[in-house]
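Just dropping this structure here.
Missing here is one protein chain; the remaining ones are kept as they sit in the complex.
We call the chains A, B and C, going by the order they appear; numbering starts again at 1 in every chain.
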Amino acid sequence: MAEPQPSPESTQTKPLLELEGVWKSFGGLVVIDNLDLAVNENEIVSVIGPNGAGKTTLFNLITGIYPPDSGAIRLDGESLVGLPPHKIARRGAARTFQTLRLFLNMTVIENVMASQYGQTKVGIARAMLRTPGMRREEREIRARAEEKLAFFGERLMGYRWDQPAYSLSYANRRRLEIARAMATEPRILLLDEPAAGMNPSETHEITELIGKLRDDGGYTILVIEHDMHVVEGISDRVVALDHGVKIAEGTFEAVATNPRVVEAYLGTSAAVTK
Amino acid sequence: MHLLLFNIIDQIRSLGWGGAFELLRNGIVLGSLYSLIALGYTMIYGILKLLNFAHGDVYMVGAFLGFGVLTAFGGALNPGIGLVPLIIIMFAVAMLGSGVLGVGIERFAYRPLRNAPRIAPLIAALGVSFFLENSAQLMTNGFQYNYDAFQLGGKNGNFGPLFDPVFTVAGNPVTVVQVLVVGSAVTLMAALIFLVSRTRLGKAMRATAFDQEAASMMGIDTDRVISSTFFIASVLAGAAGVMYGLYIGTTFYFMGFLAGLKAFTAAVVGGIGSIVGAMVAGVLVGLIESYAIGYVGGQWSDIVVFGILILFMIVRPTGLFGAQAIQKV
Amino acid sequence: MSEAPGTPGVTPPPGDPTESRIGVDSWVAQAEGRRARRRGPARLLARGWEWSPDPVKLLLFVGLASTLPFWLNEGDLFNFGLFTLLYVALALGLNVVVGFAGLLDLGYVAFFGIGAYTYALLSSSHYGIHWPAEATIPISMAVAALAGLILGSASRRLLGDYLAIVTLFFLQAFAAFTNTANPTVHGVGLTGGPNGIANLDPLTFFGYKLNSTKQQYFFLVIVVAVVAAALHFINQSRTGRAFRALREDPLAAEVMSIPVNRLKLLAFVLGAAIAGLCGTIFAASFTAVTAGSFGVPLLILLYAIIILGGLGSIAGVILGGFVINISSQFLAPQNDHPDVKRWLFYGTIVLIVALMKPWYRAVLVLAATIAFGYAVHAIVSATTVATWTTGAPVAAGSRSIRDGIQGWVVMPHATATGPHVNFNTCLYIGLVVAAVTVRSLSGWWRLAALVPTLYLTAMVWENILAQNPSVTALILFGAMLIALMTVRPQGLLGTARVEIV
Partner (left out) sequence: MLKKVGAVAAFAALASVLVATTAWGSAKAPARASAAAAKTIKCGKTVTIGIAYPATGPAASLGAPQFDWASYAKKRWNKSHKLKIKLVVGDTKLGDSPGLAVPVAHSFGSNGKMLAVVGPAGSQEVQDSIGIYKKAGLVAVSGSATRIFLTRAKTGNPRETPKGYFFRTVPNDGQQGDAVASWIHNKLKFKHVYIIDDEEAYSQGLANQVAADLAKFGVTAGRNHISQQQQDFSSVVTAIPANTQLVYIPWQLPGQAQTFYNQLHAAGRHAKIMGSDGTDAPGTFQPNGNGYVSGFPVDFTSSVLKSFMKAHNHQPETFGIPSYTATLVAATAISKACKAGHGKTTRAAVRKRVPKVKLSAKAGLLGFGIQFLNKNKATYQGPGDMGGTANFAIYQITSGGSYKRVG
């Protein structure tokens, strides 16, 4: 599987990720209801909505964990529908999990090295014989992993590399999940509540980090977030979901003041407008 | 292969309707024993997510306890008390004894492993199974012990009242002991369903099975609930052991293994964790086995049973009554 | 709960020292440093083991294993050496499936059987085919791997316990097929039914025959070394990491571009191929295959090995194989070392008691047990008929040991008539009850209960277990599994795994 080449001019006009009329229901309950969504290259889009709005399901549909009942999902013009998750990851969509699904008993650096599986190709025969090509690739994997971890400053460097992931603090686990997703060399990063469970200073830091990911890392980012500080701080565009229906889309101010959005959050307008 | 198929059709034709009924009867009787054991597997799995490999051996111990009572009262050929009280005492002792054994196993082999990786209690269960089976061999010298149930209550070594026909279908008798086995199995299962769905303990069991941590936070003494589950499961196995002794007439230290495997199969086919599933699938396994022996031949019966089950598991991995779990992400 | 001062090896955490550090990851990171440290030779051993590079470990193994033939006779070499290595090799393959990929495969032994039968069909007079090993070994491995591929792809949608069950059915179906179905091919039963296939050729490489146990043993040393090295390399490669990721969290692995299904198949195939290889070696050195050889007891043994050693650890599997096979061989009756068994048994008990702290408690318990024994023996011999105390210990070794035991343990004369019939049964059940009681008491009560329990243990050993060594081996094996799991569930060389944090 060849790494997707950054395509020329076409990306300017065509969105990188595109959902068209996507439906998904579980046992009669419609979770995603005729959703259209587009994310352009180098854009940060936030998805907000109350619990049960279908935000995480949206991520699951994009990354192929569930197939949509109908509709089209395209990454860079190519359909993702029906592909298994690992192939979608190779096409360039990587994600983090709301409930943190690190490989806890593996070391920090191994977590990041493991998710480079899709871009590397030495098979078991060469691994058993430990050929020079295999060892070269191993070195490259390690170097790339260190590079991804370096993105987070001192926090995941040095002695931490060889510690098991379970020894990390909560905030660092979130960082490691992002690093792990970055290691699949994605075109679009799907971050599921990256600031959940963080204290204010850590939240601030993650807001900056997401900006840095786009600016320095060149990633396109789709993010689910509850913390409106974060949403305000990072979003180029905000999409609000309720019961699987897109109820608002636009700039943060426009969406946050949208009456339907306010209503969806059960009248707790204070939470939305700070 | 072609020849085999031909033989099967030939055999079906030669046995006729009478034979078909007989196989049905045998399958149901055997199947209700499998059901009782399978219930234990499924309850324990439901509450602890543990495949209790030792369960088949609890059943074996139950059969030996029943035998012990029978011997203590003078043996089947010369019992010191009447038939009905004797059978009641046999059931009572075997059920109680197996129940205590089950609680003991849980307390000393599985409870220390509550927070260990999932494979640890599995291995401990294998250890318990090894321990029980070989202890039984040590005690019995590896011999089969005869209940002589056929002669129980009979005169001069003739068949006793347990083997009198209750009714006949197309000339095929259904005996007292067969009715007794199926009847008590159904009664026990009904009691179990009542217990699980209607009583406080049942509610606590369901809550613990659903989420042990949350249940304990809600004030449920989960340790006690788990102990009770083991007790009930083992009581059922003990009862099955005595029924087997009365119906088949022998006990054997090795009997727990194969019966356990078949019952385990039934629990899985029924959808592990589902009580109704275990009951239905137990009878189903009994029927498949019975018809496979009758129509295909003894040497193929295990292949037929296990082959059907492999196919079934591949087509419907959650079993008959198991819910398809939606993966939470 | 403050941090111990001067923990070495880790840079001190930055920031205010008065700040609470519990839960902060730098504090967690130093957990190793805070752990109580071993002293003396144990520490040296552990250090040396950790620091020595992997090729040195392999060399150590090959070196130690190669000395065996020089100080064991042929029978012991076969039972202690060849068997151990065969189990180790088999367990290494199972470790790929269970340890690396985390798949609970209960049908593994069937692949071992498939390898053995393939060899038997291709190198015996059964069909008159006598192919050399350089042809049969790759074929057996390929056939076993193909079976692994079929089973794996049939059950690739299944997880956890369901996978375990389907694979167990597969094993049962395989056993039924070889033992009872035995379809006729070319006028001969394919698998020989319960008779199996006998008089197999020895492994023959390019005309050179591995006839003697020694040759087969050395060949197996090489096989184990090569398999262990190859698996070690795989474990360190991207495939190994992908296996670990899959074991940790299959869904996250899949989303992180790891083709989970294909890797599961790979694990199945790899494990099956190793099992097939072991099958050929087994068949050739046993010179026969019998259907009964490939069943659940062997499976349990293999699981015990990989779990004792520590799941996923190659060195652990090798150690586990040694411990399990050698301890069960010592207990097997045909290995006629009467003294060793007795010393092993009493030695282990004394060792366990001696681990009690503080030391004077251990001394107290041992002394009390000895006194208790003499008292009981005196009372019994004074109050009952002579047959209660005239039994003789089995294989007691020297005269003094024999007299000592006879004067200390109550041993009824070995006629199973009269009042002694149920003596053994009561004794045994009494011991189990006593052990359970000791386990649930605490403090001085536990010590008090320990004395009669230890004495009962000795009585059970002399009266029952030593008389039935084969059953004893299995009972102790079961008890050991339970005890090990409650004491150290991660196994000897495994690292404790964290499941939920």
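Everything below uses one rule, namely that a contact is a pair of C-beta atoms (placed from the backbone, for glycine too) under 8 Å apart; a residue touches a chain by one contact, two chains touch by 3 or more.
Values in this document were obtained by computation on a predicted structure and should not be read as measured data.
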Chains in view touching the one left out: B, C
Residue in contact with the excluded chain [from C:Ile150, C:Val296 or C:Leu427]: C:Val296
Contact with the hidden chain (one of C:Ser212, C:Thr348 or C:Ser440): C:Ser212
Positions on subunit B contacted by the hidden chain, ascending: 11, 14-15, 19, 22-23, 25-27, 29-30, 134, 137, 141-146, 150, 157, 159, 163, 171-173, 175, 244, 247-250, 252, 254-255, 257-258, 289-291, 293-295, 297-299, 302
Residues of subunit C (touch criterion as defined above) contacting the omitted chain: 53-56, 58-59, 62-63, 66, 73-76, 78-79, 83, 109, 124-126, 179-180, 193-196, 198-199, 208, 210-215, 218-219, 221-222, 225-226, 229, 282, 286-288, 290, 292-298, 332-336, 415-417, 421, 468-471, 474
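Here is the rule we use: only the chains that are shown with their structure count from here on.
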Central chain (distance from its CA mean to the mean of all protein CA atoms): C
Longest centre-to-centre distance from subunit C, chain (CA-based): A
Subunit B and subunit C: spacing of chain centres that average the CA atoms, whole Å: 30
Centre-to-centre distance between subunit C and subunit A (centres being mean Cα positions), rounded to whole Å: 45
Where subunit B touches two or more other chains at once, by residue number: 327, 329
Set of subunit A residues in contact with two or more other chains: 65, 97
Of all residues in subunit A, those that touch subunit C in their complex: 63, 65, 84-86, 89-90, 94-95, 97, 101-106, 110-111, 113-120, 122-124, 127-130, 134, 137-138, 141, 159-160, 163-164, 166-169, 172, 180-181, 183-184
Subunit A partner contacts - residues on subunit C that touch it in the complex: 10-11, 23-25, 28-29, 31, 230, 233-234, 236-242, 244-245, 248-249, 251-261, 266, 270, 495, 497-499, 501
Parts of subunit C lying in touch with subunit B, wherever the complex brings them together: 104, 154-155, 157-158, 161-162, 164-166, 168-170, 172-173, 176-177, 180-181, 251, 296, 300, 303-304, 307, 311, 424-425, 428, 432, 436, 439-440, 464, 468, 471-472, 474-475, 477-482, 485-486, 489-490, 497, 499
